[in-house]
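Every protein chain but one is kept in place in this view of the complex.
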Amino acid sequence: MAEVRYEAASRIYPGTEIPAVNALDLDIADGELLVLVGPSGSGKSTALRMLAGLETVNKGSIFINDVDVTLKPPQDRDIAMVFQNYALYPSMTVAENMGFALKQAGVSKEQRRAQVVEAARILDLEPYLDRKPKNLSGGQRQRVAMGRAIVRSPQVFLMDEPLSNLDAKLRVQTRTELADLQARLGVTMVYVTHDQVEAMTMGHRVAVLKDGLLQQVDTPRELYRRPANLFVAGFIGSPAMNLITVPVVDGAAQLGGLSVPLPDDVRAEVARRGLDEIIFGARPEHLALADVGASGEVAVVEELGSEAYIHVRVVHGQETEDVVVRVGGETAVKRGDQVSFGIAGATHFFDPGGDRLDGE
Amino acid sequence: MSSAITEHRDETEHADHADEVRRLERREGWNRRLPILPALIFTIVVTQIPFLFTLFYSLTDWRIDTPEPREFIGFENYGALPDDKFFRDAAWVSVQMTVLAVLLSLIVGTALAILLDRKFFGQGFVRTLLITPFLVMPVVAGFLWKSQMFSATFGVLNWVLELFGFESIEFATKYPLASVVVVLVWQWSPFMMLIVLAGLQGQDTSVLEAARVDGATTVGIFRQITFPQLRPYLELGTLLGAIYLIQVYDHIDVITGGSPDSKNLPFYIAQRSIGGGNRFGLASSYSIVVVIASIIIANIGLRVLSGLLEDDS
Partner (left out) sequence: MALFTRAPKAEPILGQNRVIAHVLALLTWLIGLLFFFPLFWLVLNGFKDELDANSSPKLFFDPTLDRFSEVTEDTTGLLSFTEAFGNSFWIVLISTILVMALAIPAAYALAIRPMRKWRDVLFFFISTKFLPIVGAIMPLWIIARDLDLLNTRAVLIILYTAMNLPLAVWMLRSFFAEVPNELIEAAQIDGCSLMGQIRQVILPIVAPGLAATALLCVIFAWNEYFLAVQLNPVEGSTMPVWVASQESGRGNFLAKLSAASVLATLPVVIAGWVAQKRMIRGLAMGAIK
């Protein structure tokens, strides 16, 4: 078991100027499941591959258990990796695939067999041990890839979007199994996904990346409650947070007919910096229909059964903005109706540069 | 100001690995090049360096059979080329032979591939029959056609002609160029067929089905879907065919023995130099012309190829 530490680690691909991963600082505790999340091209895979030893770390260092592994080749790092396309050796059977790393390490045949069978038992793969990968279903292949990692009992598990090739239902099921497995084995795991739902449901902590820069790393709950900047606020949560540029008048943000008083620390900060415009954020579930407040015409009603999302077209200065409001249960509101809404929960305020105003 | 300071700190704090990383990357760079080197060096030594010698010889009046020292005569050999009737004839034969053989093989090969690309009784067997000529040694192919097909006395072709009441003809003597081309096409059509067949089998069938659903006609499907998909394969066939067919020697040697109407440049060059002509200087200048012509063709060809290689970068 192991802890992992990135220290200002950067990767600059040859022939490019901008680092794909830029001075990444990250501490991962022993037994933790850390999820790396971010949009496509944000450097998640690169960060993971740097830890695996598949990409050169151009600047900074990476430690596993306080041992500097920056210059070590993959085979000397005692890590296991599950790839997006599983990377099963097509010419080997499931058992051979799972035992391959042990064979390289010179483990005896009986010992190997025992460990493979044990891992296969955990993953329900026993009936398939003598099959070739091409004769397995997608879900089974995914489990073989897992098994190949488990068999070695490595210090760290690395997973690069291991569920993205499964269908939606299987993905949800496997996601739970995977988190459960990680907890049972108590192994440190770094998990890459671009799906924020997957990140929030699985991760002990979630690290959000954008353009190679770490935006925030925190527990799912804290990410949801206190997104550090505009990007995280928009990225985490589904449906996304409403983010609207609003004028500040007399210490209150003005949205349509609604005047939202700023909390004291935000107000102080706004006053100190002399801002007359800020970005106001509120999640759909933290807004509610009300008799007074901001008002507008209903543009769309998304009925999900247990809840509904109402898109209200608010006239706001010169422009119109769509604000999404959640209502529980069935709703009588229809497209074209005139409605008002008010604040019913947490609000967030960001400066025009995107940083949180009530920050540390 | 503050950013400059942090940047500076970064550099000093984490510079410990930087040199090592750079060294490793350099070594990795070499690790990538190293495996290519043996093949590259071998190819350069065996094909490129002799070519430089040829270039040098072509500027001399060297005859290997006389004791005279070879003398540097500049471009005199080249200057004489336009008036050299034998050279002009051989060059013209080269052009005709290559173009005819490549085009006809491509057409016949494509037709064969289309015929073969459907399930029928004995499909595999017929494909085997059709592939065989490509596997046959050119010398044997030449001999076989000359003495057993074309021959006026024992040839099957003439036997058939006589059956229909025609005069028998000594094809290889009367139509030397055509005779050689026939044998080349007989051998290279199967090769083209293999390439086109590979293209047909690699077709994206869902596109075909979609087109069929959309009501496209058979001809329309071929023109608009199959042909564009086959194009890179046809281009490849043309390129490979041209590379080999421009250098034909064996067939000519066996079928016509290099009679004037069927003597291409490679044959003529060999004849004028190591084949007994001993005019190394002059023959070298011929060689250089062939090489330059090939380079021009190759450039066009490689441009096509770079199109082939484009999408996997």
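So that you can tell them apart, the chains are marked A and B in the order they are listed, and the count of residues begins at 1 in each.
The rule is short, and it goes like this: contacts are C-beta pairs under 8 Å (C-beta built on N, C-alpha and C of every residue); 3 or more make two chains touch, one makes a residue touch a chain.
Treat the numbers as computed from the prediction; the structure is a model and nothing was measured.
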item	value
Residue among B:P35, B:P82 or B:G165 that touches the chain left out of view	B:P35
Of B:D61, B:D117 or B:E170, the one touching the omitted chain in the full complex	B:D117
Missing-partner contacts on subunit A, residue numbers	14-15, 52-54, 73-75, 79-81, 83-85, 87, 89-91, 100-101, 104-105, 148, 152
Touching residues on subunit B - with respect to the absent chain	29, 31-36, 38-40, 42-43, 46-51, 53-54, 57, 112, 114-122, 125-140, 143-145, 147-149, 153-156, 159, 186, 189-190, 194-195, 197-203, 205, 208-209, 212, 218, 221-222, 226, 232-233, 236, 243, 246-247, 249-250, 253-254, 265-266, 269-270, 273-275, 280, 283-284, 286-288, 290-291, 294-295, 297-298, 301-302, 305-306, 308-309, 312-313
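Here is the rule we go by: only the chains that are shown with their structure count from here on.
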item	value
Distance between the centres, which are taken as Cα means, of subunit B and subunit A, whole angstrom	55
Subunit B contact footprint on subunit A (complex, rising order)	7-8, 14, 23, 56-61, 70-71
List of subunit B residues in touch with subunit A within their complex	10, 13-14, 16-18, 20-21, 24-25, 28
